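Here the complex is missing one protein chain, while the rest keep their positions.
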Amino acid sequence: MSTLRASVNVTPATGRPFLLYESDRASRALETLGAWILGVLWILPLLYAFWAAFHSSADSTHFTLSAPWTLANFVHAWHAAPFARYFLNTVMLVTMVLGAQLVLVTLAAYAFARFEFRGRGVAFALVLVQLMVMPDVLIVENYRTMTALGIKDTILSIGLPYMASAFGIFLLRQTFKTVPRELDEAARVEGCGPLATLWKVYVPLARPTYLAYALVSVSYHWNNFLWPLIITNSVESRPVTVGLQVFSATDQGLDWSIISAATLLSTGPLLIAFLLFQKQFVQSFMRAGIR
Amino acid sequence: MRESGSVRRSRGADPVIAWLLLLPAVALLALFTHYPAVANLVHSFYSTPRANHPSTFIGLDNYRNLVEDPVFWKALVNNLWYAFGTIPVSIALALLMAVWVNGRVKGRGFLRLAYFTPTILPMIAVANIWLFFYTPEYGLLEQSLGWFGLAGHNWLGSRDTALPAVMVVAIWKEAGFFMIFYLAALQSMSPQLAEAAAIEGASRFYFFRRVTFPLLMPTTLFVLVNAVINAFRMVDHIVVMTRGGPDNATELLLYYIYEIGFRFFDSGYAAALTMVLLAILAAAALLQFGFLERRTHYQ
Partner (left out) sequence: MGRTIKFLRVLARAATALFVALCAAPALAQAPVEVPFYYPVAVGGPITKIIDGYAADFEKDHPSIKLKPIYSGSYQESIAKALTAVKGGDPPVTSILLSTDMYTLIDEDAIVPFDGLIKTDADRKWLASFYPAFMENSQTGGKTWGIPFQRSTVVLYYNKDAFKAAGLDPNHPPGTWKEMTADAEKLTKRDASGKVTQWGVQIPSSGFPYWLFQGLVIENGINLMNAAGTEVYYDKPETVGALQYWVDLVNKYKVHPPGIVDWGTTPKDFLEGRVAMMWTTTGNLTNIRKNAKFDFGVAMLPENKRRGSPTGGGNFYIFKKSTPAQREAAFEFIKWVTQPERAAQWGIETGYVAVRPDAWDTPEMKKYVEGFPAAAVARDQLPFAKAELSTHDNQRVTKALNDGLQAALTGSKSPAAAMKEAQREADRLLRPYR
């Protein structure tokens, strides 16, 4: 920040184009350097995972470029744990949670944004309670509930507490409120019922919010660990996070090569998808104009 | 046809429809948020049931224990440092990253991918890799310090550096994720604004401070809500890297609840601890809600 400020000071407020250009170029070079330093730092864990996964355990901590490459760690990890299954579980979990969230959140947000009814304020406050009383904190009580429902150790039980999302309802309600009432009325005049109005008017206009929310949700459940750890027992329901932890927590010491191979195996599909569709993904996200 | 205002139009049927729309969300919230929160409050006034001592009403005893528990205070203070350290730094870095990859910086594609990696790699997996970075003697950090001729340090094994070390991991995780939202917001800004400012002779920093940053305020608030929640929720790497050690130097509230509830099996005390965490989160949420609500023109 201080370098930026310095460059500002050099430039007179009146702004001689030449001077401005000079200092601008210097600061740009500095920024590029900074961006790259940060970028390298940020990708370092991934780079290291690649290095360790493709080298033997003995070479994993020395960065001698001549060290032989190997696929043995992947073979070992693949046979040591059902990572494909874990990955599938996570995909199912994330899809299920997001799908349910989008439907529930849309309906509730619509009710709060555009309906006048007694108890609305209280109901909304009760929903907002979840902003602070996060399911992550209520693990003991929710475990009891899941047992009572008889659905412990299923993918459904991992996702269920998160399906009604106060964060989503709040976010979407804000967006729906900005939809001009004229549009709403026009749709009704055309004979649309409430659901059709919601579907035709509100949902399309809220696309950016949906995208932003979807990203938060997917990233949250893709990474979530503590609750799935507690509620799942079997290979059939464990998500990748729990699978990886169960795999790497041994009493015999760490082997970074195997752990890295396992990490790449289980996050690989997403990584490749991102590499392939990076442009489209970022662009569509941006075209939607999330703010 | 009818008088203005869809709200006024059909008061008879609307409440029913509204409640029907709300029903699924409210039912799930009641089951997995309200009921457990109330049950938790009730349990915090009861002793932990044991085989030969069934649960009994003990009033505020669990809370009294809390006040006398040095580990709790340590966890609370640690968690506040953790929040104050990670939230501003990760948001500032996210913004910086977004500005960079939004501009004409060289290697933008690579940088975007680099900044994005924390979103793809689950914390629990990456914590093991960070463990290697911090390992004394031959860890990556040690090796690089060695190249500069600097002395080594046991980062996770010393009381002064363990908490900052896990905070760095949290910042790494958060900043990359938040960057996406800033980037999206920047992309939707009109480029004419910047061009006009450049013609006026405004410096880039001035433009950023006076125009871009205020326009990004909604995004900042959105990100802030997430950051606050995560500051009290993100303990996955503690499980792998330090387990709250050394001597509770990295003990955080949620991890302590997990320890008390699922390792010490003291559900009564865990309930009291949970209430404290809920109170902190409630305070944070009220503050933020005040901000958010004032901004009626979201989007």
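Some observations on this one:
Letters are used for the chains, namely A and B, taken in the order the chains are written, and counting of residues starts over at 1 for each.
Following the convention adopted for this analysis, contacts are C-beta pairs under 8 Å (C-beta built on N, C-alpha and C of every residue); 3 or more make two chains touch, one makes a residue touch a chain.
Please read these numbers as outputs of a predicted model, since none were measured by experiment.
Looking at the complete complex, one finds that the omitted chain is in touch with A, B.
From the options A:Ala125, A:Val235 or A:Leu275, the residue with contact to the chain not on display is A:Val235. Summary of contacts with the chain left out: across A:Val103, A:Ala125, A:Val189 or A:Ala273, the touching residue is A:Val103.
Residues of subunit A that touch the chain left out of the display are 57-58, 61, 79-82, 92, 96, 99-100, 103, 143-144, 146-147, 151-156, 192-193, 195-196, 198-199, 229-230, 233-236, 243, 245-256. Remark: the residues of subunit B touching the chain excluded from display are 50-52, 71, 131, 135-138, 149, 151-152, 154, 156-159, 242-243, 245-248, 259, 262-267.
As a working rule, only the chains that are shown with their structure count from here on.
A separation of 13 Å divides the Cα centre of subunit A from that of subunit B. If you check the complex, the residues on subunit B that touch subunit A are 1, 5-8, 11, 14-15, 17-19, 21-22, 24-29, 31-37, 39-40, 43, 93, 96-97, 100-101, 103, 105-107, 109-126, 128-133, 138-140, 143, 172, 175-177, 180-181, 183-185, 187-188, 200-206, 216, 218-219, 222, 225-226, 229, 233, 235-236, 239-240, 254, 257-258, 261-262, 267, 270-271, 274, 277-278, 281-282, 284-285, 289, 292, 296-299. On subunit A, the positions that touch subunit B within their shared complex are 4-5, 7-8, 11, 13-15, 17, 20, 24, 27, 31-32, 34-36, 38-46, 48-49, 52, 61-63, 103-105, 107-108, 110-112, 114-118, 120, 123, 126-142, 145, 160-161, 163-164, 166-167, 169-171, 174-175, 177-178, 181, 184-185, 188-189, 194, 208-209, 212, 215-216, 219, 222-223, 225-226, 230, 240-242, 244-245, 248-249, 254, 256, 259-260, 262-263, 266-267, 270-271, 274-275, 278, 282, 285-291.
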